[in-house]
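Certain chains of the assembly are absent from this excerpt, and the rest are unmoved.
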Amino acid sequence: MIHLSKWSAALIASALFAAAPVHAQTAERQIDELVLRVERLEGTRAIKKLQRAFGYYVDRGLWGEAADLFTDNGTIEIGMDGVYVGRERIAEYLRRLHGGQEGLIYGQLNEWVTLQPAIAMGADARSATARWRDLGMLGQYKDHAEWRDGIYENAYERGADGIWRISALHLFVNFVVPYEKGWARLREGEGLARSEASQAFPPDRGSSSDYAAFPAREMPPFQAPHPVTGKRVQER
Amino acid sequence: MIHLSKWSAALIASALFAAAPVHAQTAERQIDELVLRVERLEGTRAIKKLQRAFGYYVDRGLWGEAADLFTDNGTIEIGMDGVYVGRERIAEYLRRLHGGQEGLIYGQLNEWVTLQPAIAMGADARSATARWRDLGMLGQYKDHAEWRDGIYENAYERGADGIWRISALHLFVNFVVPYEKGWARLREGEGLARSEASQAFPPDRGSSSDYAAFPAREMPPFQAPHPVTGKRVQER
């Protein structure tokens, strides 16, 4: 049998009520930091899935499914067509842009090839922006075929339900060029025009930028800073 | 010298054998959850590497390397060619599909541009599906050149060895169109045909779906649910 000295008892007490919690606190803080880092990675994955799904749904004329990828006040702006707000307006705009029907019709080609994502994830993993490359393969069998070239500068939000959605999709169309001609033989002003859909079904807001399209220099502003210097990137 | 009361001793005992473990258990559970989340992210990375490697290997006529990306009972199905099962059959099918030799021949172009991955990772990080866009640049110098347009709906598994492999590759070819014509000027029935390789070297199973290809509406079913609504996505 032994007796513990006062010192020993104090040591035991402090060890019990401090040492373990200190370890735990450090681990907790490390785990919390890791969770945030993992959330940022997961958010980046979620955003890529969202935008690629948008391409795949529009490909097949699934306008409602495409619109369901947006937030309540989500916006879409394509070329010179102006800004449409909210899922219902977005679905109707997409439908009219492609002939007015659900799905595609016989011979309609509408491949929204969606490429080269550069995602800038917010520090808190709740919002993000992304630049994407658009390469559209469009046309109607026995009638016309086109390549489309463009840049997306989009924004995304993670809702209170933990789900990421598109808050703003902005496709800066550089040109839509007849397949037979290629981009060197466009006629002036042929590469980009306001769609008939936009004229018959006007947008909620006008264009958010002054458009210049090929052969003029298209200038989709970079939302994200330079990944190395951290500086704002401006076109000249 | 002090004596510990019964209460103090019990407190010490419970602290020793409960408090630290409680912290540890919480941390352990958090760490286990994080490990699974990281495994799902790593799995997504691994799958993208697999499928892109498939493209790069087929590009250069490395049929064995391409087949080695599959599970033991892995399957490949391209267009109307039917289903080939297992690495040996896959390698031989790919070889015959490209002229029968190892590597490519002089003037053969075979770029399997593999794009736009939308990966649906299983909750346990052991299986996944993915939709991809195919944009093939094909041809033979001084003879013919083509664009190919298609959609992959594939499946992947993580083996007991921790390595991800392709369990099912299914390329729904929408068209293979002569470069000079573009997709508006295909002849009816020209966009998709059963290959000579498949006719001379029959598949293990027939086609898994009724094919419609451009100018008819190609319908590669979506394996993954909608990323926001969680509902099944069906073409119309």
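Per-chain numbering from 1; labels A and B assigned in written order.
Everything that follows uses one rule, which is that a contact is a pair of C-beta atoms (placed from the backbone, for glycine too) under 8 Å apart; a residue touches a chain by one contact, two chains touch by 3 or more.
A quick note: this is a predicted structure, and the numbers were derived from the prediction, not measured.
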### Copy count of the single sequence across the entire complex, 2 present
3
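Here is the rule we use: only the chains that are shown with their structure count from here on.
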## Note on the structure
Rotating subunit A onto its identical copy subunit B by a Cα superposition takes an angle, to the nearest 5 degrees, of 120
### Message
For subunit A versus subunit B, what separation do you get between their C-alpha means, in angstrom?
### Response
23
### Summary
Within the complex, subunit B is touched by subunit A residues 3-6, 9, 12, 16-17, 20-21, 23-24, 27-28, 31, 34-35, 38, 41-42, 45-46, 48-50, 52-53, 55-57, 60-62, 65, 68-69, 102-104, 106-109, 111, 113-115, 137, 139-145, 163-165, 179-180
### Summary
Listed in rising order, the residues of subunit B that touch subunit A in the complex are 1-4, 12, 15-16, 19-20, 23-24, 26-27, 30-31, 34, 37-38, 41, 44, 115-119, 131, 133, 135, 149, 151, 182-186, 214-217, 219, 222, 226-229, 233, 235-236
